[in-house]
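One protein chain is absent from this view; the other protein chains keep their places.
Up next, subunit A:
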Amino acid sequence: MSGRGGRGGRGRGGPMVNGRRAVAQNSVPWATDTEILLDGKPSELFPPYDVPKPPPLTRKEDKVISYFLLFREQCQDGPLYTQARSRLSQTTTSSTNPSASTATATTSRAYGQDQINQRYGQVSKATVDAFTAVPTYSQRFTRAPRALPDLASRPFAKEFFPPELHATLDGEDEVAASRPGKRRRLAGGGKTLGLSNITSYKTAEELFLYDGLLPDQQQQQQQQIGQPNGRKQEGELDKALQLMSTLEKRGEGEDDAGFLSGEDDEDWVRGGNGEDDEDGVAEEDDQYEDESGDDYNAEAYFDGNQDDDDFDDGGDDGGDYF
């Protein structure tokens, strides 16, 4: 490596004491070339860089990705998906410095199996974040993460599994022998293979952006969104707060919802929610909103629960809520 250039005699001419300087004085470009303009500025810290951009997706690629995402969505919805993350940095919001913990989550090196294992199994009662662990009503809507796959809910072709897994497939592989999967067996009485209900889901994105709403509803929403923007929104915030206070004085009458949001007369809940979103009620209200929304959302809660049953098919999660 070093052999080739190293011996070419650039630095060998002249005595070393002050000859070096003499050589340097004569050989630097600005000594010989008087026309040269020296750019004394330091080099830029972030020089312009041409970021290579991939070409946009073709229709076919778009389709392929949609299919993949749908497949992923279905997989994660299925009974065999284990949602529980036992890596600390992913689930809990580390309160001190999130950036450091992301670094540890994804890029830190681990030497040896022990260190890899130590990354997991970090989520336990001891690592609960006290700031987010207070039970709130909305937590009821989050689906409880599944730590182990729900094997009992579906049939298997057992003859192709090694014999040691057969008990596990029946859902009888419990920790304590005292409760040998009572609930599970009840749930899996029929044991049919559930086809995912999200088959009709286009993609999460499409669902979200076009929302599956009727066109006129969308228009309404566009109007709503179009109105309060930027500064205007802040002005309206005060207005909204004023409204709230007047409302509270008036007590809860039927007309109030109409008075507030102006269009959704029939449904207070929706009006309330919409108001909350679009007008951006101050953050401190947020918590109380949850509390006060309790009564109304109870309905939604039951609805939601039905949904849940629907697409779990085993419906084992239903039990946890009650």
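Some points to look at:
The rule is simple: a residue touches a chain if its C-beta (ideal position, glycine included) is under 8 Å from a C-beta of that chain, and two chains touch if they have at least 3 such contacts; residues count from 1.
FYI, contacts and distances are computed from a predicted model.
Protein name for the hidden chain, per its UniProt entry and selected from "DM10 domain-containing protein", "Protein FYV10", "DNA-directed RNA polymerase III subunit RPC3" or "Cilia- and flagella-associated protein 53": "DNA-directed RNA polymerase III subunit RPC3". Of the candidate positions A:I36, A:V128 or A:L165, contact with the unshown chain belongs to A:L165. Not every partner is drawn; the one left out touches subunit A at residues 1, 3-4, 7, 54-55, 57-61, 63-72, 74-76, 78, 80-87, 89-90, 93, 98, 102, 105-107, 113, 117, 120-121, 138, 141-143, 147-149, 151, 154-157, 160-165, 168-169, 173-175, 192-202, 204-205, 207-209, 211-214, 221, 225, 270, 273-274, 277-278, 280, 297, 300-301, 303-305, 307-308, 310-311.
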